[in-house]
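A single protein chain has been omitted from the complex, and every remaining protein chain is retained in its original position.
Read from first to last, the chains carry the letters A and B; within each, the first residue is number 1.
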Amino acid sequence: MEHNMKLDTAKLITIIADDAIENKIIEDLKSVSVKGYTITEARGEGLNSIHNSSWEGKSIRIESLVSESKAEKIIEIMTDKYLDKYAMIVFSSDVKVVRRERFN
Amino acid sequence: MEHNMKLDTAKLITIIADDAIENKIIEDLKSVSVKGYTITEARGEGLNSIHNSSWEGKSIRIESLVSESKAEKIIEIMTDKYLDKYAMIVFSSDVKVVRRERFN
Partner (left out) sequence: MEHNMKLDTAKLITIIADDAIENKIIEDLKSVSVKGYTITEARGEGLNSIHNSSWEGKSIRIESLVSESKAEKIIEIMTDKYLDKYAMIVFSSDVKVVRRERFN
């Protein structure tokens, strides 16, 4: 690249959940000091893994770009607090982001 | 991680298509027994690869977390049924999800 731009690896955490627990999840993200998050309204259908009951309806899709250690903490909090009680999906993927140092 | 949490690899299939064929696509996903899916409303612009005509307007973004073999089946169904007739985008990415066994 012309400007010798450096890209860093980061984790993109995606959480899909009932919109009723949006505020709780945002509090959890802030408790591990995420720098930001993005929410889109969604709908869908799924299977609640514990109760084997199906759910269908309004949900939210929350994304946050975080470090690997924060990703692990978030997954752990979501797992401990919600995954056995709510129909929730949490997944993590590797992405490349522009280096923060260029802007700070 | 404190709880020795195990993460599994899964495929995240994303399908972006005209909202007119939402029901058909959902039926196709159910025909391969996906456990769930998430839909967000979208809009965009693109090029229909076959007819070289451009499209613009309302579309839907459907996501589903599946195994590698289901991902292949879904891509094949989408390709065979829609990709030569509709402006549709289908892509797959590797993600990490919390192990299902912890919850079953």
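Definition applied: a residue touches a chain if its C-beta (ideal position, glycine included) is under 8 Å from a C-beta of that chain, and two chains touch if they have at least 3 such contacts.
All values derive from a computational prediction rather than experimental measurement.
Visitor: Under the stated touch rule, tell me which residues of subunit A contact the chain that is not displayed.
Guide: 1-3, 5, 7, 10, 12, 26, 35-41, 65, 93-98, 100, 102-104
Visitor: Spell out, residue by residue, where the missing chain touches subunit B.
Guide: Output for subunit B: 14, 16, 40-47, 49-50, 59, 61, 72, 75-76, 78-80, 83-84, 87, 89-94.
Criterion: only the chains that are shown with their structure count from here on.
Visitor: Between subunit A and subunit B, what is the separation of their C-alpha centroids in Å?
Guide: From the centre of subunit A to the centre of subunit B is 18 Å.
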